[in-house]
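The complex appears here without one of its protein chains, the remainder shown in place.
Naming follows writing order (A and B), and every chain is counted from residue 1.
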Amino acid sequence: METGLPHYLIVSALLFSLGLLGVIARRSLLVMYMSLELMLNAANLALVAFSRFNQNLNGQVMVFFIITVAAAEVAVGLALIVALFRKRQTSHVEDLASLKL
Amino acid sequence: MPQFTDLLFYAFAGLTLLFGFLCVANPLSRNPVTSAMFLVLTIISMAGLFVLLHAFFLAAVQILVYAGAVMVLFLFVIMLLDLKEEDRRKLNKTAVGLGSLAVLGLAGVLVRAMLAAKPVIAAGSKPVEGSTKELGRILFESYLLPFEILSILLLVAMVGVILLSKKELK
Partner (left out) sequence: MDAHATQQVAEAGSKYQDLAWMVLASPLICGAGSWFLSRRLRGLTAGFNIAGVLLSLVLGVILFGISGDHPLAATAFHWLPIPGLDLTIGLQIDRLSSLMALVVTAVASLVMIYSTGYMHDDRSYSRFFCTLSLFVFSMLGIVLADNLMMIFVFWELVGVSSYLLIGFWHERPAAGDAAKKAFLSNRLGDFGFLLGILIVWAATGTLNLAELSAKFGANPSILGSMASIAGLLVFMGAMGKSAQFPLHVWLPDAMEGPTPVSALIHAATMVAAGVYMLCRVFFLYTAPGAWPAPLDFLGGLGAGTIIGYIGGFTALLAALIAVQQNDIKRILAYSTLSQLGYMVMAVGLGAQLGTPASGMYHLVTHAFFKAMLFLGAGSVIHACHHEQDIWKMGGLWKKMPKTFWTFVIGTAALAGLPPFSGFYSKDEVLVTALEVNPVLFVIAVLVAILTTFYMVRLVVVAFLGEARSESASHAHESPTVMTWPLLILAVPSVALAWLPLGEFIGSALGGHGHGHGAAHTAVEKYPVGILPLIENLSNGVNGALFGPFNHNALAAMMGLFAVLIGSSLAWTCYGKASSDPLPKTLGGWARLLKGRFYFDEIYSGVFVPLHDFAGAVADWIDRWIIAGLGIRGLHGSVELVGRALRLVQSGNLQTYTFLFAAGLAVVAWFTLR
């Protein structure tokens, strides 16, 4: 069977689900953060596939932007984690339940 | 008869999912460093998928920015925080079970929708070629303003990170 758009989209969906699983199941803030990156990459893959099969380069430009924003986001996010760790001496989500009243 | 590119697709797709799984839920190790290394591998195999989609420039950026810069940043922070703690903690079985269930449900729904979908592709048109030259032209013609705004965003992120990393927040 010739590979088409659905194939790439299925890979993208599965990768996205794996990322989501990581966010739900893993306890370390850092690993959760990596899982988020995975989800972002899944979206990128879908965009590139759409771009390819829609005869339109806008999707690739979008991915380019996403990668740039993700880089910035990772920098800020990691800085936040470091600051949090410095304050609480933990990067474990279960210890960070101050949202609860 | 499957073409060579199809074989490559299956290979890269399989690798991507396998490494992604190992990154997220490695049954052998829960060390963040292992996760990070598998994430790098996932990203590299995904770059392969990008190449298959003729997005060569993005494939290069993916490896340079993600596998290079971002993952180094991750590893750097892991080293800085000396994270071993998660290994010592028990897995929350119900959380993992329920999480897997929800995620499986979602994945099932999505995959089912993809399989049932009949993508409409204009007849007779060839898939677009993502050459770097073409991409650059669009980027600096149609998307010039967003591009410039992005540079400001990076600047802001930089300032923010510096502020956050200072010892005393005032």
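The definition used in the following text is that contacts are C-beta pairs under 8 Å (C-beta built on N, C-alpha and C of every residue); 3 or more make two chains touch, one makes a residue touch a chain.
Predicted, not measured: the structure shown is a model, and the values here were computed from it.
Colleague: Have a look at A:V23, A:A49 or A:V63 and name the one touching the chain we're not showing.
Modeller: A:V23
Colleague: So one chain is hidden, and I want to know which residue out of B:V109, B:L144 or B:V159 touches that hidden chain in the complete assembly.
Modeller: B:V109
Colleague: For chain B, which residues lie in contact with the unshown chain of the complex?
Modeller: Counting over the whole complex, chain B touches the hidden chain at residues 95, 98-99, 102-103, 105-106, 109-110, 112-113.
Colleague: In terms of residues, what is the contact footprint of the unshown chain on chain A?
Modeller: 20, 23-25, 27, 32, 93-94, 96-101
Rule of thumb we're sticking to: only the chains that are shown with their structure count from here on.
Colleague: Go ahead and note the Å separation of the Cα centroids belonging to chain A and chain B.
Modeller: 6
Colleague: What residues on chain B touch chain A, complex-wise?
Modeller: Per the stated touch rule, the residues are 2-3, 5-6, 9-10, 13, 16-17, 20-21, 23-25, 30, 32, 35-36, 39, 42-43, 46, 49-50, 52-55, 57-58, 61-62, 65-66, 69-70, 73-74, 77-78, 80-81, 83, 85-86, 89, 91-92, 95-96, 99-100, 102-104, 106-107, 110-111, 114-115, 117, 119, 121-122, 125-128, 130, 134-135, 138-139, 142-143, 146, 150, 153-154, 156-158, 160-161, 164-165, 169.
Colleague: Could you please specify the touching residues of chain A with respect to chain B in the complex?
Modeller: Contact set of chain A toward chain B: 1-11, 13-22, 24-28, 30-31, 33-35, 37-38, 41, 44-45, 48-49, 51-58, 60-61, 63-65, 67-76, 78-83, 85, 90-92.
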